[in-house]
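What follows is a single structure, written as structure tokens, with notes after it.
With one protein chain held back, the other chains of the complex are shown just where they sit.
Per-chain residue numbering starts at 1, and chain names A, B and C are given in the order in which the chains are listed.
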């Protein structure tokens, strides 16, 4: 611990998602000088979205490194750096390009500890934006987290608020194991909330109840929480009280929180941006089947992207789940006798 | 069609899985001279398991190509070959190394048609063995098909009999779209059945009822069907009548067959080699939730590998689902009041 | 060996360079007006793409672009630009360049197009077609495994393929010095066992020359060539980029002094083949073509239901079911 800042315990500030991430990276780099940031354009440019803005100036090119354009080696050298005692925070510029690093993420980083029986640990955070709605070119918007969720040894988090982004990023960086930290592209500037300025850690594996309700629970994560919240407002006007559970942590999954919500509400809608088939919503449903089958008053509804590749800009608003589709699904599940 | 063999309509022969695959590759290459086979050691060596044995001699080095050791380029050149009118059958030596080609499989081959609005099609079959139980080194046994199941545009099949291996491989090669054809490593020589010698096509997307039963349905695919069959035999002694449905086709999924079996039996066990979290069994359960919630008399049981990386040889018999675990799961689900 | 260029060729090349610049700038503005999505201007690379295209046979050869090149591939037919306009408008048909135009749509996943080019070249070789595949990639994209894996395999296959590395000095904010310590990008060909050459990418005639030779090698069965064409990126990386954060001003100013358009214009003027009037006319023509393409594309936006098309040759039952759900929710045509 090379530096600890003096911040009043209760100080906080409204930030958007990007600001919260940037602020956290600064704090964690000050706190522990083993923390390094590496990736494409993270240095002088401060990241294509400015998530790493200012880091290069403060911490220098030795700790904030513009890598060549090669995702596998960003993750692969991170594994080596971690084994050598550094704490790499690697950026994959868009999650769709994590495919290029899949063998290093799933095949190497995730099993380094297991393979070496603890001799080496891959204390690596891999940050990456994902998700649609902002008219990006191909593969930038793809919500491919389910491609990683079956990989043992890897943790995956996807916060939906700036405050959680801070708390979970700090926790991820301090976690001894590899964490895939997923940032909602569409929410980078749109999501804004109060972020504690001092030490703020959010345990990985704990869901967050965003708003209370009793007729139905909407389970979502990342930007879909925002969609769910807007749906809930609309539903409230119709007299339907929807609870919203933000998973936040995909792996580990907060099975207890899910079970509790299902028990309380009896009816469930799961919302995901990914294509339906084998998206992570399937695991949520399978988990509910395991823990809460008898609490269900109707089949779980899932609202997903369609089983088509993420489409071009003119089509995307009809691909990503929107408020209308969530509202309709809630109505269906609530009306089921 | 360059060559059609004269084979009596009803001729058949007992073959093991490998023989059936080899036989089919010969037939399809004879049938259509655009079919090429490429991969590591598929030529002179006839494949490390001999799946491509004899092809190099019969069809020459122009059509049966030993590639450099680079999975991404095996799939990536296949995309180009397909666009140029060839029909590549690419081998990934073990499915665990498909991670290296993930960006070409999921990011390119699977969406070539979509991206070009039909101008190009990726008529590619990617063959790969997977699954455990044979004491292979790391990553050879990993059952990572769920990492591909959320990828739109890609078909995935995993036959459990030699006859289906023939029928589905021939169909895959003739299918205009990319198909991931998964071969059960443990069943290569152990699985043996009658294979029709003439034209034999099995439609992709159709499950197969392996054995009838009414108390419970066991849903499985690839080598787990064999485990399920042995479990069913044991269960029969206890008076439990288990139906076995072999999915065969993972994507597209035979939702109707699943719904029918659930309706008939009311109780379900899904068996998979993959780790539990977000393995394909989750999608099966989510599908049952969608179609057959009210037919369920008990929560679905899933029997999976554990959420740990595929372990070393001394541990693997305690990792891959075995007859005992399937039997126990069936008992649990049947005894649920 | 190299086919000599007629005066008409030379004038067409100048026209295409100007057309590329104009289209690229219109596309940029279109994004600023909120009418198009993120796009990547070509400014600085016109000589490379137009020069290379001139050395190819559009009826026999294939071009696999990265994403900046489509505006400069007029030689392969007007369809390339028309599709590109749809592409930046977010129209799915932007990915469709109709038959028989031998050009692939833009590739976003960097360097993944390189193995595709090798595969196509290999396929052509197998069927005895006389032709080659030319693939463009940026300096930054050479760092991706796909480039090396594909180029290495191409060497073994002696496939008729030409790799053109457009070295514009930058990969977004990352300068070449952070990309590789190799002497230059041409030197990478040593790893693959075929010739590599560096050419001044602001000199369209030099580019024409080396690509012509590479094509000759390719179609005669002598195998691949790696060409590094050196230029400088004269515009932001894309509409989403702010190069003042990282690009040294003096470098940019110096590079503007080596603008490939100015250079070729001077050359042709000196030969009496080009006048300022020609420039004015070429610009106006290009603008009109672009305007027409934009009008056509904007007038004919996609019905979002098309997202269910071309996923597979035939829709699966599940996709059919989803499509029905979609119609129930959005209607048959929610445009």
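What we mean here is this: a contact is a pair of C-beta atoms (placed from the backbone, for glycine too) under 8 Å apart; a residue touches a chain by one contact, two chains touch by 3 or more.
From a predicted model like this one, the values you see are computed outputs, not experimental measurements.
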*Based on the whole complex, identify which of B:138, B:215 or B:263 touches the chain you can't see.*
B:138
*With respect to the chain omitted from the figure, which of C:179, C:239, C:265 or C:316 is a touching residue?*
C:179
*Just one of C:146, C:241 or C:259 touches the chain that is missing; which is it?*
C:146
*asked:* Tell me which stretches of chain C touch the chain missing from the display.
replied: 143-149, 152-153, 155-156, 158, 177-183, 187-188, 190-194, 223
*Touching residues (missing chain, whole complex) on chain A*: 36, 62, 67-68, 70, 72-73, 75-86, 88, 103-104, 107-108, 113-121, 152-153, 155, 175-177, 205, 251-253, 255-256
*Since one chain isn't shown, list which residues of chain B touch it in the complete complex.*
40-41, 43-46, 48, 66-73, 96-97, 99-100, 135-140, 276-277, 306-309, 311-319, 324-325, 328
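As a working rule, only the chains that are shown with their structure count from here on.
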_If you average the CA coordinates per chain, which chain's centre is most distant from that of chain A?_
C
*Taking each chain's centre as its mean C-alpha position, how far apart are chain A and chain C in Å?*
35
*Centre to centre, by mean C-alpha position, how many angstrom separate chain B and chain C?*
39
*What positions in chain A touch 2 or more of the other chains?*
96-97, 99-100, 138-139, 277, 306-309
_Shared interface positions of chain C, touching two or more other chains_ = 92, 95, 109, 145-146, 311, 316, 318
